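On to subunit A.
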Amino acid sequence: MNTTTASLLALALAFAGMAALGFAMDRHHEQLTRRRETPALRRRLLRGLGSLLVALALVPCLIAWGGSVGTVAWLGFLSAGALGVALLLPYLPRTAATGAALSAVAGVACLGWSLASSSLSF
Partner candidate 1 sequence: MSNSQTKAAHKALRRKAAGNGAGEGGFRQAQAWLHTWCGLWFSWLLFAVFLTGTLAVFDEPISHWMTPEHHAEEAAAAAAPKAATAGRAQRLAWGMAYMAEHHPQAQMWELWPSDAQGGGELKVYWFDAKGQYVAAALNPATGEALAADTATPVRGTLAGHHFVDFHYELHAGQVGLWIVGIAALAMLVALVSGVITHKRIFKDFFTFRPKKGQRSWLDAHNAVAVLTLPFQLMIAYTGIVISGLTFMPVAKLAHDGSDKAAQQQFMAELNGGKPARSGTAMPVPALESFAARGQALMGQPVRAVVIDHPGDAAARIGVYGWNGEAESLHRLSPTTGMASFSAATGELLQVRLPGAADGGTAALAQSAMGGLHMASFGGWAVKWLYFLCGLAGTAMMGTGAILFMVKRRGKHGTEFGGATAHVYRLVEGLNVAAIAGLGIACIGYLWANRLVPLGLTQRADWELRVFFGLWLLALVHALLRRPGAAWREQMGLLAALCLLLPVLNFATTGDWPLAQWLRGDWESAGVEAVSVAFGVAAVAALRFLRRRERHGVAHTTKKAVRSTATPTTAEASP
Partner candidate 2 sequence: MPSSSIPAPAGLLVLSRLAAAVFGGYALAAATAVCLAAVLPSARADAVLAGMQFSFVVHTLAVVWAFSPVRPARVWLGLLGPAVVLALVGWLWPRVGG
């Protein structure tokens, strides 16, 4: 996996994960749905999903950059994703949500395909 692909994947997954973690919070859930509180199940789901996506963002980083550099790059992508979420939430919460969902699906799909195809070729 080259660094460009890894960057796009990591950024997509980090953004999606951070968005999920954000929407799990009451304040940002309200920005999206106008409901005061996030229902308990939805909050657990979003937190779990968010954490998973954030962790998955580490995978392309480790593949493209190895252990030490990959971890540093991962932290950088997490910051980038979080900044994007913080900027979008007050202005365009629906865009943030849709974008996050698309990024999550596309990111996971591409990551899975990438891992599968590399294991197939060896």
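The candidates came about this way: all candidates are chains of the complex that A comes from, given by their letters.
Some observations on this one:
Here, contacts are C-beta pairs under 8 Å (C-beta built on N, C-alpha and C of every residue); 3 or more make two chains touch, one makes a residue touch a chain; residues count from 1.
Note that the coordinates shown come from a computational prediction; the quantities given were computed from them, not determined experimentally.
Interface record for this complex: partner of subunit A among candidates 1 or 2 is 1, by the touch criterion. Across the complex, subunit A meets candidate 1 through its residues 3-4, 6-7, 18, 21-22, 25, 27-28, 64-66, 68-69, 72-73, 75-77, 79-80, 82-83, 85-87, 89-91.
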